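Every protein chain of the complex appears in place save one, which is left out.
Letters A and B mark the chains as written, and numbering starts fresh at 1 in each.
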Amino acid sequence: MNGYDLIVVGAGIVGASCADEAAAAGLRVAIVEPGPIGGGATACAMGHLVAMDDDPAELALARHSLHRWEEFADLAEAEFSRCGTLWVARNEAEAAGIAQRVARLEASGGEAHAVDAQALYRLEPALAPGLCGGMLVPREAVVYPPRMALHLVRRARQRGAVLYAGRAARRLGRAAVTLDDGTVLAGPTLVATGCALPELLPQLPLRPRKGHLLITDRYPGLLHHQVLELGYADSAHGHAGSSVAFNVQPRPTGQILIGSSREFDVADPSVSAPMLQRMLQRAFDFMPALRGLRAIRAWTGFRPATPDGRPYLGAVPGRADLWVAAGHEGLGVTTALGSAQLMLDLLLGRTPAIDPAPYAPARALA
Amino acid sequence: MTERYDVLVVGAGPAGLAAAQAAASHGARVGLLDAQARHGGQVWRHDVRRGAPRAARKALDALARRRVEWLPQHQIVAAGRRTLLAETPQTAVRLVFGALVLATGARELLLPFPGWTLPGVTGAGGLQALAKQGWPVAGKRVAVAGSGPLLLAAAATLRRHGAHVLGIHEQAPATAVSAFARQLWRWPARVAQAAALRATLAGVPYRFGSFVRAAHGIDALEGIDIEDAHGSRRIACDMLAVGYGLVPNVELAALLGCATDDAGTHPRVQVDRMLRTSVANIYAAGELCGVGGLAAARIEGAIAGHVAAGAIAAATDLLPARERERRFARLLARHFALDARLRALADGDTVVCRCEDVALAALDGFDDARAAKLATRCGMGACQGRVCGSALAELGRFPRGGFRPPLFPARLASLAAADLSLPDSSIPDLST
Partner (left out) sequence: MNAAGVVRLSVDGEPVAVPAGSSVAAAVARVTTRFRRSVRGEPRAPVCGMGVCFECRVRIDGVPHQRACITPARDGMQVNTDD
C-alpha cells in the first residue's frame, strides 16, 4: 500500500525543504519529481540568501529562514559563502532611503550599516566612480541551490522518505495523487511545483517570470560581496513587462555570477541576446571592469510569481488534506527553509513560528 | 560594428576555402572567417617550418583572385536571425549574411585514462597542430597512439620536426587495418598519400591492436603503459600524442537551430544532398556533417558554396564525386571502430571533466548530463563540455546537449555590444 503521512510533489529547493522538514518530524514522506532534483528554478537561481525589507511579511519569512540557513553554513554541499550583501546608491535620492532600510532590517533582527562613498570603494574598489554610498548587510551569504536541494532530499531519504524519481503527478484526488505511470499514492499532499503549479492547481494564479544569468571564468579577488543596486527592488517587485537590475555575486570558485533580468509573458526559454545585452550594460554602468571578463555560460530560468509577490503557503481552500508551498518568485532559496517550517507547523497543528496569514492561499480566491 | 555579406563562410579549412571560392566565383560578396589566425583549418594548418601544403597554397591563390574577405581570429560567440556575433582579439563584430555556409570541421575525440591530465599528454592531431606552430618536439621521445590514419599524418609531422617517434599504436586490430588497406586501391590518391607517409615514417614501428592503458609521471609525463596481444609493458617517453578519431563540431549549427542526426554516438548536422540544413539559407559542408576526410570536405565545400550563391547546376555536377568520398568515409569508420576496452580505461578516480576536476566516480548514478552537471559541476568549465561531453558520450554515459550563447567563452563587452535581434531586409537572398 502506497500510503504516506505526506506526499511532496516537486523537489525543487522548496519541496526538498518541506520533505526534509517532514521526514525530520517523523512523518512517512513520499517525494515525486519528474526531472533532476532541484532542476527547475532552483538550478537557475543565484543562490543569494537575502532579506528584502520592502514587504514586512516577506521580511519576516526571510528572517526566520536565514536563521535556519545557519545550520548549513559549514556543509560542503551548500557551498555556503558569507560574502555579505552590499547595496549601492546611484544618487542622493537612493542614499536618502538607506537609513530607513537599515532601521527595518535591524528591527527584524538583522544587522545592517550605512556606508559612505569612501567606505563603499574600500569594500568594492571595482565599482564605478560617482556612486553615493550604500548599505552593507554583513551576515548574508550565498549558497549553491541545486546541490542543496539534492542534499535535503538525500537527508529526507535517510530518514525514510521515498523518492518517486522520474515520475510526474498527473492528478490530485481526495488525499491521493495519481502518477503518470498509474501509481496511486495515498496521503495528505503538498504541492511544491513552482512554475508548474497551474497544471495541478489552476485556481491559484501564477505567472512565470523569466530571468537571465551569466557566469564568468575565475577572477578571484575582483569582487568580494554580493553587490546590488538599491533600485533592485523596483525591478524585482515592480510589475513592468521587462526590467534589468545590477546584481553581481562572487562565487566561492572565484567566478562572478551576473544578473538580473525580469520578463513576464515570455515562454521561450532560450537566452535572448538583446536581454543579455541590456543586463550587461546595466552591470557595466556600476562596474566597468566587468567588460573585459570572459563569460563561460549564460542561462535562463522562470520564477514562479504570484500576483502580490508573496508565496502560497498553506491549505488549498476547499480541498481536504491538500497543501501548497509555491510561488516564491525570486526568493525561493532564501525562504525555502522558513517556508518548510511554516508548512509543517500548519500541517501538524503546531503554533506557527511566524504569522501565516499573509501567505494563505485563500487570499488568491477572495 | 556590422559587416554584411551575401555569403558568409564559417571555418577556413578545406571545406570553407572551397565554399568561399565557389560562392565568389558567381560574383557573391563572400566573408570567410576562422578562429585561427591563418587559413587552412587543421589538416592544412600552416607549418612554421614548411609553410602550407601545396594543395592549400593552390586553394589560397585561387581565393586571392576572388572577392573574398578574410576574417582571421574571428570566434563566433552568439547567433541571431541571419546574424552572427564574432569576437576578435580587439573587438566584437556583427556579421549579417544572406546565406551561411558552416564548415566548422571536427575536433579530436579524447578519451580519459589514468594519467591523461599530465602535461605531455596531448591529442594526436593536437600535438601535430602544436608542432606546426612551433612547439618544440626536436629530440623528444614521442609515442603516438589512438586510432585512424590521422596517427600516421601526426607521426610524420612530428618526425619532420625532429621528434624521436617511438612507435604508432593503432587500437584497431591488424586484420581490420589490412582489410581497409585492401580496399584503398579504389581511391588512388589515397594510395599515393599512404605511400608518402610510409616513406616519411620508415623505421617507425606501426603496431595494431595496441593502446595506451595509463600514463605516469609526477608533474609531467614520464612513461606510459602500452597494452597489446602480448600484455602490458611500460615505456619511457616525453610526450604522448593520443587521439581516437574525430567528433563533428556541431555547436554553432545547433545554436542556429539546424537539426542534427543524433543516431550515432556523436551528433552531426543533418543536410540534404545539396547540403542544405533544416534552416533556410544555412548550409553545412565537411566534417560537421559526419567525419568524411579532406577530399569529401573540399567537394562538399564547393557544393555548398555554389548552392549558397544560387548556382545549383554547378553544385549538381559535383554530387557523384561527393558520394564516392563519402563511401570512403564509411569504409574508414567501419575498419577503425573503437575497441570496447578503450571505454573502460578510466577508473573511478580518473578526472573526466578537466576544467572542473570531476572524477568519473562522481558521475555514477546520473543518467542525464544536466543533472550530473548541477550536482558535480561536470561540463561547467571553460571548454563548455566539449572534451568531457564527447568522452562521456563515447563511454556510454550521457550525451551532451543544450547549446546556448556564448558558444565559446567571450568577453562580456562582446556580448553586450551587438544586438542580434534585428532582422535585416537589406541582404539579398541568393539561394533558391
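What we mean here is this: a contact is a pair of C-beta atoms (placed from the backbone, for glycine too) under 8 Å apart; a residue touches a chain by one contact, two chains touch by 3 or more.
Just so we're clear, the structure is a prediction, and the values are computed from it rather than from any experiment.
A.B. asks: Can you say which of A:G3, A:G292 or A:P307 touches the chain missing from this structure?
C.D. replies: Spelled out, the listed residue whose C-beta touches the missing chain is A:G292.
A.B. asks: Among B:R159, B:R322, B:H335 or B:R386, single out the residue that touches the unshown chain.
C.D. replies: Answering carefully, the residue with contact to the hidden chain is B:R386.
A.B. asks: Quick one: say which of B:R49, B:R65 or B:R198 touches the chain that got left out.
C.D. replies: In the full complex, the listed residue that touches the missing chain is B:R49.
A.B. asks: Which one, B:W135, B:F180, B:F208 or B:F403, makes contact with the chain that was left out?
C.D. replies: Residue touching the absent chain, from the options given: B:W135.
A.B. asks: State which residues belonging to chain B touch the missing partner chain.
C.D. replies: With respect to the unshown chain, the touching residues of chain B are 35-37, 42, 46, 48-49, 73, 89, 107-108, 110, 117-123, 125-130, 133-136, 219-220, 351, 354-357, 381-383, 386-387, 409.
A.B. asks: Please identify, in ascending order, the residues of chain A that touch the omitted chain?
C.D. replies: Interface with the chain not displayed, on the chain A side: 217-219, 253, 292, 294.
The rule we apply is simple: only the chains that are shown with their structure count from here on.
A.B. asks: I'd like to verify one number: the distance from the centre of chain A to the centre of chain B, where each centre is the average of its C-alpha atoms, in whole angstrom.
C.D. replies: 41
A.B. asks: Provide the residue numbers of chain B that touch chain A in the complex, in ascending order.
C.D. replies: 78, 80, 85, 368, 370-371, 374-375, 380-382, 384, 404-406, 409-413, 415-421
A.B. asks: Which of the residues in chain A come into contact with chain B in the complex?
C.D. replies: 35-39, 43, 146-147, 150, 214, 216-217, 258, 270-274, 276-277, 280-281, 283-284, 290-299
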